[in-house]
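Right, I'll just put the structure down here and ask away after.
Of the protein chains in this complex, one is absent; all others appear in place.
Chains: A, B and C, in written order; residue numbering restarts at 1 for each.
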């Protein structure tokens, strides 16, 4: 149906997260309306990305600066005794926005629904183990994965993996979110909200 | 459009919580299909309600038994040093289902969005004050209203009201609900989840 | 959990269309707050319903008047050559509101997903057949069931049933609804919209 050049780009955009073929087609029709300069600006920005951005060898956070470590890992005022394991880059950003956390991070690179070896190997568990071993100053590891089914099974795996290495392993507190209602809360969430009252 | 007998009943059902005129009409057409016995069964059950059900003078929970107090207030094994203030009857039920709470309740009868005198007088604040004064054995009052805007302003009012009377006033813990995602959590909820980690 | 009088009424309300146990409980707590007079007003209106309302023997529309037929069937200015078969009472109301139809109706009493004898017998197909046979002045029968899977299989059954009796059998036009978008329309709907252009 589509000309080959459009078809190829739809296929590539369809691999982007959250993008299906219909949205991918809209992306292509949008690009067709851009000027030559705007297209060059876009392809240039994409090409520059890989050379400009480094991945922090400690936490796997992408960064762009002279040093070898990202701004957080290189920041002397961050609390090196706290490590927060998160699923993906955007989770780091939302935690930073709360201004309630001053420790380090580790970006796991995903979660797994089943504890199959092939699935777990897609996560940075080896790198995580190494990092924790090499940093005995870490006193508490916060497993901050989503409280979803996938997050739960990943958290269980991480707890078992890190138990021999860590002094203290914690999880995010459960409770009612802002705007939530008791009537529609599940029993586990409401139970946690009661136990965590203050 | 509707015959008067149907119209009247649609108007009455439309006052039921969550029911609009369209659903009210469906209720009436449902009733029209019931047998005479089924109709009598329903009207009998509605009529019996008020005579069979008593309202507990302590917590305002509806109950049906010989005694003067509801099963929870009359139960000697409940912890009389804990009082949980809730908005409505169904909130009591969801908290009981968690099996994480063994104290007493007080059903406030609603929440207010503005702290206007006329609005507050619709709540059982006078009865609440009285109840707390008469029960010095209460050591902790848990304000378990919804973490919504209305719930928050009501909670602030209750805190001010009860502060001179209560030893300890707490609120339900905030955090990520089961199935929630960091990425879509607001900053306050995620901040509470971090602080309440364990 | 609930006192027996409340439990019984929750069970009865749970049988109402669209009502689950949670909403049924809210209905009961609402009733508990009504005055004795309001309760009597409600039960009175429910009891009166069956005696006040008659079901039209021709179209099965509930009505409340002296005559033997409902206002539509008894209205001499309605077009007796048109019969519109609908699923339920509320469908009659929405069609009347369009002011685009001046014929008669027949309320089928439901739709069937499978053409099993036991299912079909729950519909008023015998009464429909009889009605059409006794009214040779009917020139067109409009099968106005929902264009859903259930509606489609019911319509196919009705077409086969009525073909030997009716001069003309039609169905509601398909097309884009107000507010719809081409991009999200299925092929059949959009194809009908194209064919039905005007």
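As a working rule, a contact is a pair of C-beta atoms (placed from the backbone, for glycine too) under 8 Å apart; a residue touches a chain by one contact, two chains touch by 3 or more.
Every value quoted in this text rests on a predicted model; they were computed, and no experiment measured them.
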Name every shown chain in contact with the chain that has been left out of the document.
A, C
Which listed residue (A:88, A:124, A:171 or A:197) would be found touching the missing chain in the intact complex?
A:88
Positions on chain A where the hidden chain makes contact:
1, 3-6, 8-9, 12, 15-18, 22-23, 25-32, 36, 39-43, 45-50, 52-53, 55, 62-65, 88-90, 93, 96
Could I get the residues of chain C that touch the absent chain, sorted low to high?
86-87, 90-91, 94-95, 97-101, 142, 144, 146-148, 170-183, 185-198
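We adopt the following convention: only the chains that are shown with their structure count from here on.
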Could you put a whole-Å number on the gap between the CA centroids of chain A and chain B?
39
Cα centroid separation between chain A and chain C, in whole Å?
52
Among all residues of chain C, those touching at least two other chains are 22
